[in-house]
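Mind having a look at this structure? Questions to follow.
Up next is chain A:
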Amino acid sequence: MAPQLGIVLVFFFWPALQAIEQAFYVEDAFGLSREFAGLANFEAVLSDATYYQALGTTLVFSLAVALGAMSIALLLAVMADRVIRGARVYRTLLVWPYAVAPAVAGVLWLFLFDPTLGLISSLLGNVGIDWDHKLNGAQALALVIMASVWKQMSYNFVFFLAALQALPKSLLEAAAIDRAGPWRRFWTIIFPLLSPTSFFLLVMNSVYAFFETFGTIDTVTSGGPGGATTTLVYKVYQDGFVGQDMGSSAAQSVLLMALVGGLTWFQFRYVERKVQY
Partner candidate 1 sequence: MATLRLNGIHKRYPNGITALHGIDLSVADGELIVVVGPSGCGKSTLLRTVAGLESISDGELMINEQRVNALEPAERDIAMVFQNYALYPHMSVFDNMAYALKNRGTPKDEIRRRVTDTARLLDLAELLDRRPRHLSGGQRQRVAMGRAIVREPQVFLFDEPLSNLDAKLRVQMRLEIRRLQKRLGITSVYVTHDQVEAMTLADRLVVMNGGHVEQCGTPMMLYAQPATRFVASFLGSPAMNFLPVTAHRDGVVLPNGVEVALPDMLSEGRAATLGIRPEHLVEATSMADAAAVLDVTVEMLEPLGADTLAYTRLPGLEEWLVVRLDGAHAAREGQRLSLAFAVAHCHVFDSQGARVPLAEPETQACQ
Partner candidate 2 sequence: MQYRRPGLDRLSHALLALCCLLFLLPVWLAFTASTHTLGALYSQTASLWFGEAGWDNYRHLLSGSFGGLGTDVLTLLINSTIMALGIAIGKIAISVLAAYAIVFFRFPFRRLCFWLIFITLMLPVEVRILPTFEVVADLGLLDSYAGLILPLIASATATFLMRQFFLTVPPELVEAARIDGAGPWRFLRDILLPLSKTNLAALFVIMFLYGWNQYLWPLLITNDADYLTIVVSLKRLLTSTDGLVPWQNVTTTAVLAMLPPVAVILLMQRYFVKGLVDSEK
């Protein structure tokens, strides 16, 4: 048994440990050529107004993406589950955006909204809305959100459809016998039964919005204009690799890790138990 264990240790635990060690000794790793800064980096970050702006942007962005992608997916999944015939066809037609890279999704939507030749921006222009996400921060954020929702919806759709199809039929039949109409059945039976899936998706969508949308943001807006689409992860990248302020970037990494770790802990300790039906 020893040889396998050795392989597993060398190929998995060692890099994993390395990553964790690196993650926790971040300041040392970058402090080698500098003075040890103590908590100064953290103080600098936490007293920086742009950091709080990024935090706010992240929250708005994550919430919008999660809710948008989930509600559209749920609506479509309920309809696809309902029509029985064709559910698989619709799944095929709706699943593929998941395969599109966030950066590519960004490019596609950027093209739709290009101020000079974009289809939608010109349509908006016809109804009197001037679209220029390069100048208008709110429009830039909206664009990034739309591209992210477009890509993430398919992921949620797959889960919701699977969850709906796994619901015990007898339960719905019992509800039908109890004279609950489709609308009522959805809110009183189906929706509560979907709560574990919904909660799981909420977590996954937040993670997606936090991290994976980096590519979308970078291609579409590069965090601008004026930091309107700079999320926490984007700021780590921008300060560290573009701005070369390694100390600040490292401190942000640690804060981000603490935030994500805290959320995960919260999820496992507390929320997951409440969502059981």
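Observations
In this text, a residue touches a chain if its C-beta (ideal position, glycine included) is under 8 Å from a C-beta of that chain, and two chains touch if they have at least 3 such contacts; residues count from 1.
A word on the picks: all candidates are chains of the complex that A comes from, given by their letters.
No experiment lies behind these values; they were computed from the predicted model shown.
Every option in 1 or 2 comes from this complex, but the candidate touching chain A is 2. Looking at the complex, you find that chain A touches candidate 2 at residues 1, 4-5, 7-8, 11-13, 15-20, 22-23, 25-26, 29-30, 72, 76, 79-80, 82-84, 86, 90-105, 107-112, 114, 116-119, 122, 150, 153-155, 158-159, 162, 169, 172-173, 176, 181-182, 197, 200, 207, 210-212, 214-215, 218-219, 233, 236-237, 240-241, 246, 249-250, 253, 256-257, 260-261, 264.
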